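Heads up, one of the protein chains got dropped from this complex, but the rest are sitting where they should.
Note that the chains are named A, B and C in the order they appear, and that numbering of residues resets to 1 at the start of each chain.
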Amino acid sequence: MNAGVSFRIDFFRFLSAEGDLDPSTPAEAIEPELLLGLYRAMARTRAYDGKAIALQRTGKLGTFASSLGQEAIGVAVASAMRSEDMLAPSYRDHGAQLLRGMTMVENLVYWGGDERGSDYAVPRHDFPICVPVGTQVAHATGAACAFKLRGEKRVAVAILGDGGTSTGDFYSALNMAGCWGVPLVVVVNNNQWAISTPRELESATATLAQKAVAAGVEGRQVDGNDAIAMRHAARLAIEKARAGGGPTLIEALSYRLGDHTTADDATRYRDPEIVRREAAKEPIGRLRKYLNARGLWSEEQERRLANDCAEEVERAVAAYLATPPETFAAMFDHLFARLPESMRDQYEEARRFASKGGGDG
Amino acid sequence: MNAGVSFRIDFFRFLSAEGDLDPSTPAEAIEPELLLGLYRAMARTRAYDGKAIALQRTGKLGTFASSLGQEAIGVAVASAMRSEDMLAPSYRDHGAQLLRGMTMVENLVYWGGDERGSDYAVPRHDFPICVPVGTQVAHATGAACAFKLRGEKRVAVAILGDGGTSTGDFYSALNMAGCWGVPLVVVVNNNQWAISTPRELESATATLAQKAVAAGVEGRQVDGNDAIAMRHAARLAIEKARAGGGPTLIEALSYRLGDHTTADDATRYRDPEIVRREAAKEPIGRLRKYLNARGLWSEEQERRLANDCAEEVERAVAAYLATPPETFAAMFDHLFARLPESMRDQYEEARRFASKGGGDG
Amino acid sequence: MAELTLVEAVNRALAHELEHDPAVLLLGEDIGVNGGVFRATLGLQQRFGAARVVDTPLAEAAIAGAAIGMAAMGLKPVMEIQFSGFIYPAMDQLINHASRLRNRTRGRLTCPMVLRAPNGGGIHAPEHHSESPEAMLAHTPGLRVVIPSSPARAYGLLLAAIRDPDPVVFLEPTRLYRLFKQDVVDDGEALPLDTCFVSREGRDVTLVAWGGMLHEALAAADSLAQEGVDCEVIDVATLKPLDSETILRSVEKTGRCVIVQEAARTAGFGAEIAAIVAERGLYSLLAPLERVCGYDVVMPLARLEGQYLPSVARIAGAVRHTMEAA
Partner (left out) sequence: MAELTLVEAVNRALAHELEHDPAVLLLGEDIGVNGGVFRATLGLQQRFGAARVVDTPLAEAAIAGAAIGMAAMGLKPVMEIQFSGFIYPAMDQLINHASRLRNRTRGRLTCPMVLRAPNGGGIHAPEHHSESPEAMLAHTPGLRVVIPSSPARAYGLLLAAIRDPDPVVFLEPTRLYRLFKQDVVDDGEALPLDTCFVSREGRDVTLVAWGGMLHEALAAADSLAQEGVDCEVIDVATLKPLDSETILRSVEKTGRCVIVQEAARTAGFGAEIAAIVAERGLYSLLAPLERVCGYDVVMPLARLEGQYLPSVARIAGAVRHTMEAA
């Protein structure tokens, strides 16, 4: 006897690499205001990103992880979220974070080596950047559970990388979320590389979206360089979650055009020729082609946007560079709600040596 | 645009709960000698199992995990393995272990609280019982990798429970195995319960076999109370692995007829009526019906088998009860290949107090 | 007032907080209908519902991670790990996230969660069920580590742990769960989370212990009293933050100190106490410090367990040795 169950993972793309729109694209996915918003946010992200790298190269910033070529993912996700929703980002998701309200200054302060960079003025409830790969999925699951338990119509969103889908944390948290039917969306930025490890050395699966099958949740694969499809998929998943429909896993296909981080040199392990080929599919130029062709975007607007972004970035850099370090006390002040009496001695020791050049702060 | 990938999880049963054989059953799966071997091994397991519980109830054994009703799984798996293959069992897999050569005495010694019970005379290379749920899948993955790297035609098999499939370890190891295409078979004894947690609170999936989809490996679901289908599925998976075909995940559907362990009281959380109903599908009676109907098994043989098993068990119990404890020195002797000089003092302290009743050994 | 075992006192404290604080919820494996493998949550799901007493899938890392997410969003999750030997899969979430969420975000997000787990050996449990990982947790900045030694302390300290605005690891000595009963007033009165308790006053030597070992230390003190040795016995209770003043004050009085720890000796929490005494109480010492610890070996299975665990005889031996010195 042989009976069985079947599963299907769909793939979505609306806008081709050449900027041509698939006729099946839903009307609400191509609202001009929506697309212009996505476009501006992507450009802003890229402007910021490039400057951050330049700062690192000149010794003014610590290690930084560029999102070059992957801007559509974060921007689409953030644009589909409401402010009261919760984002648990990885270190490569400033695209999403900037759109949600994190400032460029905050992000620079963080990568400059200062915890205040995770004290976002807006949104107060988003998680900070997550470095231990995959762990943020459980945080989002827990947050989603809190929303559901309190009857709040809020959604938690976690973003992680292709490499992150190999972790036990990714799976066990998604499985838990599936079990509990909580309002969670997990987005995989499949940029094809985990540092030097290519996607095929991370998993033998045909897609990463199919990992949803193991958690009993919906999985879909999207062209993550197609801002229109990406935004549409994110919106469907987020609204489904908000409506009580449970978690979704979205695999966003993209390509890491830059190094893993500024500490990496990707030419060591991958062919620049392939990178050049992949660059032709990047999301910003693609959407611009479409907007230009539809008469929704002009050269003049482009110039103005570039200008605005550059100015905003410069202001942020200036503010960042002008940020004095915290004193030694900050290490102690935020450890607990109240510093235990037993740590008074250590606090005093730190104070004593802070003034004697014990630190470099 | 919408393209996609599809997956299918097949379910296999050859022998119905009533003992009727599906006409599609392959001939090699019902070889009389094979089936009689499976039958005897299951009966032996159950005889041992019942006695172990009785010993625990009378204070002569520590906590014990019965395999009542799930005997077909371990027995089928072990019978499909070669001695040079490697088994990484959970605490409920003495059915498989006994068939592979672990003695009843060894198992009793282990549950009696003595590490020597994991020093199997045969097979020397199997892993000991694994208590931290799910972790053994990675050990089997590593062993399988060793076999592959050395070009040995050996297969590693891990068995775990339905609850175990919720762990990150299960998934991340299976994903790694899929990636490396190593000769691994992972068998899930889906006995529907993880202590008091029902299967549906472990995962929202329709099957557990579909978790294979996330690892890019083959997954199949089998009636784990049908020794014929179970043996067939195990053989196919093991020989596929041996031939270089990579890992397989087998979900074996069964039911835990007893308590989780002797420390548990399942009447607290489940309806005895359902248990009675499930008991009607148990594997030993089912195979006996078939063997009886085919004239392959007689009342006389059954009596003799029961006798032989009882005698073997009694001999094992006697040997177990006659096993004196190790001395304090055993704690130190097996920690490292050679005890570090720095631990000499501790060794002496233990020796001093061992004779002064510092222990209860 | 009721005569309660330690595990019953834990149950009362959980019930009290579930009743009085709608943000509190429990999560863990088998804590619902089954009431937990030790029955610490007995009846609570029935009373407070499955939304506040949540049976989880078998995944300690996910439980801890989800608890962090809940805590950051304003809940006060109290998670149960079935045995402290199964905390290890959750270590990453505890160390890299729970303990530092407040600091990382400069106070923007906080993590008011409690991790409860049965701890230690002495009950002839199966493999991996008798671990004592408290030192690892106490080494982690940002975590509080509490180990009660009696029903009343379990009740009061668990209330404090749940109410604490930061993460607390609460390790319950398995061997004490049902060892004795004590009058516990279920009045919602918490005990301080930064205090060592003097369990027995004495002049000659200071015995420092926590959890299950406190009772071995007290028994040793009883037996030594018959030899004319007067032991002061300190229940550490909260390992981190440590109230070293109480310990130092005692050592100043007695001049001798024996530390008792069930966990393996090397780099256990007893070493920290010894270090503090050597730094700040050296001049009080009339004799070398002694530690009576589990050996640096794998916690043995039941039959050799007694050879491993610090016993009254070993503790008394160390005390006699320290009395003979100098």
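List of remarks:
In the analysis below, a contact is a pair of C-beta atoms (placed from the backbone, for glycine too) under 8 Å apart; a residue touches a chain by one contact, two chains touch by 3 or more.
Being a predicted model, the structure only gives us computed values, none of them experimental.
Although it is left out of the displayed model, the omitted chain contacts the following shown chains in the full complex: A, B, C. Contact with the undisplayed chain is limited, among C:Asn103, C:Thr174, C:Thr238 or C:Ser311, to C:Asn103.
When the whole complex is considered, the residue among C:Glu8, C:Glu29, C:Glu80 or C:Glu290 that touches the unshown chain is C:Glu290. Taking the complete complex into account, C:Lys240 is the one of C:Arg12, C:Lys76, C:His215 or C:Lys240 that touches the chain left out.
Across the entire complex, the residue among A:Thr167, A:Gln221 or A:Ser254 in touch with the chain not shown is A:Thr167. One of C:Gly32, C:Gly69, C:Gly85 or C:Pro151 touches the chain omitted from the figure, and that residue is C:Gly85. Panel shows subunit B; residues 86, 88, 115-116, 118-120, 124-125, 127-128, 132, 135, 137-147, 149, 156, 168-169, 172-173, 175-176, 179, 330-331, 334-337, 340-343 of it touch the chain omitted from the view.
Annotation for subunit C: contacts to the undisplayed chain at residues 61, 85, 88-89, 91-92, 95-96, 99-100, 103-104, 127-128, 133, 135-136, 138-142, 240, 242, 263-264, 266-272, 274-275, 277-280, 282-283, 285, 287-291, 295-299.
For subunit A, the residues touching the absent chain in the complete assembly are 62-63, 91, 110-115, 129, 131-134, 163-164, 166-169, 194-197, 201-203, 261, 263-264, 268-269, 325-328, 330-332, 335, 343, 346, 349-350, 352-354, 356-361.
Here is the rule we go by: only the chains that are shown with their structure count from here on.
Chain centre most remote from that of subunit C: A (centre = mean of CA atoms).
A separation of 40 Å divides the Cα centre of subunit A from that of subunit C.
Separating the centre of subunit A from that of subunit B, both taken as means of CA atoms, is a distance of 43 Å. Those residues of subunit A in touch with two or more other chains are numbered 168-169, 172, 175-176, 179.
Residue numbers of subunit C whose C-beta contacts span two or more other chains: 57, 59, 61-62.
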